[in-house]
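The complex is shown incomplete by one protein chain, all other protein chains being positioned as in the whole.
Chain naming follows the written order as A, B and C, and within any one chain the residues start at number 1.
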Amino acid sequence: MPDIEIGMGKAARPAYGLDQVSIVPSRRTRDLDDVDTGWEIDAFSFAAPIMASGMDSVVSPTTAVALGELGSAGPLNLEGLWTRHDDPDAILARVAVLPEDEAWAELRQAYAAPVRPELIRDRVKEIRGAGVVSCGSVTPHRVEALADAIVAAELDLLVIQGTVVSAEHVTKGDPDPLNLKTFVRRLDLPVIVGGCSSYRAALHLMRTGAAGILVGVGEGSSSSTRRVLGLGVPQATAIADARAARMRHLDETGVYVHLVADGGIRTGGDIAKAIALGADAVMAGAAFAAATEAPGRGWHWGQAAVHADLPRGTRAPVAQVGTLAEVLHGPATDDTGSMNLVGALRRTMALTGYASTKELQKAELVVQG
Amino acid sequence: MPDIEIGMGKAARPAYGLDQVSIVPSRRTRDLDDVDTGWEIDAFSFAAPIMASGMDSVVSPTTAVALGELGSAGPLNLEGLWTRHDDPDAILARVAVLPEDEAWAELRQAYAAPVRPELIRDRVKEIRGAGVVSCGSVTPHRVEALADAIVAAELDLLVIQGTVVSAEHVTKGDPDPLNLKTFVRRLDLPVIVGGCSSYRAALHLMRTGAAGILVGVGEGSSSSTRRVLGLGVPQATAIADARAARMRHLDETGVYVHLVADGGIRTGGDIAKAIALGADAVMAGAAFAAATEAPGRGWHWGQAAVHADLPRGTRAPVAQVGTLAEVLHGPATDDTGSMNLVGALRRTMALTGYASTKELQKAELVVQG
Amino acid sequence: MPDIEIGMGKAARPAYGLDQVSIVPSRRTRDLDDVDTGWEIDAFSFAAPIMASGMDSVVSPTTAVALGELGSAGPLNLEGLWTRHDDPDAILARVAVLPEDEAWAELRQAYAAPVRPELIRDRVKEIRGAGVVSCGSVTPHRVEALADAIVAAELDLLVIQGTVVSAEHVTKGDPDPLNLKTFVRRLDLPVIVGGCSSYRAALHLMRTGAAGILVGVGEGSSSSTRRVLGLGVPQATAIADARAARMRHLDETGVYVHLVADGGIRTGGDIAKAIALGADAVMAGAAFAAATEAPGRGWHWGQAAVHADLPRGTRAPVAQVGTLAEVLHGPATDDTGSMNLVGALRRTMALTGYASTKELQKAELVVQG
Partner (left out) sequence: MPDIEIGMGKAARPAYGLDQVSIVPSRRTRDLDDVDTGWEIDAFSFAAPIMASGMDSVVSPTTAVALGELGSAGPLNLEGLWTRHDDPDAILARVAVLPEDEAWAELRQAYAAPVRPELIRDRVKEIRGAGVVSCGSVTPHRVEALADAIVAAELDLLVIQGTVVSAEHVTKGDPDPLNLKTFVRRLDLPVIVGGCSSYRAALHLMRTGAAGILVGVGEGSSSSTRRVLGLGVPQATAIADARAARMRHLDETGVYVHLVADGGIRTGGDIAKAIALGADAVMAGAAFAAATEAPGRGWHWGQAAVHADLPRGTRAPVAQVGTLAEVLHGPATDDTGSMNLVGALRRTMALTGYASTKELQKAELVVQG
């Protein structure tokens, strides 16, 4: 790809956001009923290629079960309120109605409590017990410490997630730092790991043996990584680069690693565009925080928002638009694109003539010139 | 055309909107009186290459006649309120003054009534009886069911219109789906069909035997197709691509198929630019919904806005700027460009030295760099 | 210059506005006192390469004299209020305080009065009598009819100005239309003619024998040509194209025709950029309408704003920032760039190391990427 010279001493690649692209209808159309939006990763099948983000304002054990029953999935944050407190719902209910300053203080205090392995076990059991795929998320920083508890809990699918996750973490102080390449293979459960945002970083994460990778750095609506850290790649380019890494990894190993686009996914249109760019599924936060059942109760935040020294992101109010079922399957009550996400994806596929999401990945795109 | 690499695994074509281009005056100017804005399609002649959109807030039998008398045309929506109700004007008058929620409810109920073939006959008869070209629009979904009634009504010009219309609709459930390639040729009246937004889709629609195609997907001001579905092509590029399809189709068959740019046409400047890009005529919605005679009475909506599961577009208030005659022929009372559309087109042609709209198609353009 | 394909059937040249470019300092700087901002055209010298627009809200005989004494110039609109009325100042004073509707009505009525040749004579005499260069503007439409009066008035410098002026006006009705190529040469006074906005149009206007051409279509702040008519070229490109025409014309004829950039000139920075792009001088409207002496008394409009059928532009309030002397030579009282235009140009030249405006035309530019 030709570089752009920023100046005589430094070049940069051009990168594009989801807002800049749109899907060109093909010369065919299809019946809505003939379209399959399903997604399969490892041994698991989902009716919709849409995951909820592992954030305390989005996923509780209850909503995890509800999402599973609706054909979606959402990892429970295994370092969040649910594994630190016996009754986080009481905390969440209180925080939702407190004045802003007190809400922050209460949240900071709540996140200061220790993560309790037995709560990991109980929460996962609650989700698995309902008959849906149990999914949980941890940060690379803690994944080793919590690995035993996670395996013991018989979690189905693990998400290892950070702002930026690399396959090669360099450290001087620790004689035995986390090596994802050996760690992921040693684990007895499928892993989705990320974020990443370049061909090379994606390729190396694929080589850890992960079933899927999270694509996206600095793109989430609840994040300010771009502003605070100067980091990030616009999401359309991040996905398309990771797609190239998927092709190479498949060519080298015969293994197809799934791309889960994480960040900047708000509407049905965003989902369709992410898939057309190469994603196999997407992860969405704010879209699900807007559900009436969401544990955030009209508020949305990532755990980085309560970081003691360098908060990235904030705790923002979010309008509650309808139930989780309505967010995923409609009916939508307005034309903002934030409800009936699956129905919108289905209609896009029908109008562009693609019968499966794998076919939709072939769609022609235009980019705003 | 060189593609842009969105990332290493996916490319996209750059595309441009009408707002990004403008017309460069040539080295000639012309008298206003020496300029001809006329448009001829099939056996019909219009003084202005401007159609009103087939929307219930824009075209009633009365305004269809008025448009015809003013040198324009507007298809009556043959699946809208006028073919479902004996007295839609009463409904429209009531809806215009109801509180928002009740207005929506009333509209949804009104669109739930069945389409009555005898009303198609009566409405078309009313328009034809006034001595103007009768024009009606239907969706691809219903066109077969209504074809007999339409032909029996002796409609002059049929518009088959959907968000995206393809020449090849694939369906599993129906052993005999609509095949536009045979259907259009079988009909005994000229057809304009669309929307479409690519060279290939346009070419295949032309091959159905249509007299004209509607160009534009996701560009209308009353639509949110782009946001909800992720679909669409910026209009300047959509027109220029369809122009290439027209050239090829003319070369292969000797038949000149007209391009009607539909979506994003608000001002006289938009009309001139659409023609300079290659359009033979344009279709405009909001510009006509702003007329005092418009049946929407200060409101504008497309039928997709009342979709039960996935509304695309909404019902928006629109300022009434003047009569239909003033919208088309002036005098304009402000400088927004939304009145005296024909006069503006005429002046653009005079100032750029082009004597006919066919000549204006040759105009030099610049695109904002 | 490589074209951009808007779509497969139409290309366009990229074009840039003044806002998109800026001047790169060279490796030299200069003392403010060593910089010469002077401009010479035909037999006339001006201390500043800045003309006021020939608009009734900007130039009266009084301000024309004041501008001349300040080293600038402003053409009196010879088809405006001053040549239609004995006491336009009374009208302007009244209009300035009327409610909006009544102001429009009064202005329309005032512009409906006939142009009186003896007033052309008197107004020009008043300006010349003060010892400054007398300058007046007319439209191409009326220039022939008024030519005798203009020559008789011994006007020094004539501006023939319209939205678009071409060297070749085509007309069927009139057996003897205006031919600028013969008309300009026949006149006994230097002419500046325009607007134009392309290499070819500029070249043909130069070949009429004009001393200067006005460059710019659809760029003025008081105009809505772009929106209403779809016409125009972003000003930086229009100037750079006309510069190429100037080179060719100079090469072919040995005659240097001046470029006066008209449209989009608001600040000292705009003036410097226009010159760096190739302009010899600029024409500014709103910047001078903001002077306390301006006849518009806090309002600004072009004559196209009162067009009966198709107004382009409106009558807008403009904040009065200071005297004409302050607008041109300061001191500036804020940092908006709209005052001390000559001082700003001088400082730019000092900081970039260019001693004359002719040298500033060589300045290196960057364009926002």
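Following the convention adopted for this analysis, a residue touches a chain if its C-beta (ideal position, glycine included) is under 8 Å from a C-beta of that chain, and two chains touch if they have at least 3 such contacts.
In this text the structure is predicted, and so the values were computed from the model without any measurement.
Trainee: Determine which one of A:P25, A:G136, A:P190 or A:P234 touches the chain that has been left out.
Mentor: Spelled out, the listed residue whose C-beta touches the missing chain is A:P234.
Trainee: Which of C:L119, C:A167, C:I239 or C:A290 touches the chain that is not shown?
Mentor: C:I239
Trainee: Provide the residue numbers of chain C that touch the chain removed from this figure.
Mentor: Here the touching residues of chain C are 1, 14-16, 21-31, 33-34, 199, 236-247, 267-273, 276-278, 330-337, 340, 343-344, 347-348, 351-353, 355, 364-369.
Trainee: If the missing chain were put back, which residues of chain A would it touch?
Mentor: Given the touch definition above, chain A has residues 4-17, 20, 163-174, 196-198, 200-201, 203-204, 217-218, 224, 226-234, 237, 305, 308-314, 367 touching the missing chain.
The criterion applied here is as follows: only the chains that are shown with their structure count from here on.
Trainee: For the two copies chain B and chain A, is the contact made of the same residues on each side, with over half of the numbers shared, or of different residues?
Mentor: different
Trainee: Sort the other chains by how far their Cα centres are from that of chain C and give me the top one.
Mentor: A
Trainee: I'd like to verify one number: the distance from the centre of chain A to the centre of chain B, where each centre is the average of its C-alpha atoms, in whole angstrom.
Mentor: Whole-Å distance between the two chain centres: 40.
Trainee: With chain centres taken as the means of their Cα atoms, state the distance from chain A to chain C in Å.
Mentor: For chain A versus chain C, the centre distance works out to 57 Å.
Trainee: Where does chain C touch two or more other chains at once, residue-wise?
Mentor: 4
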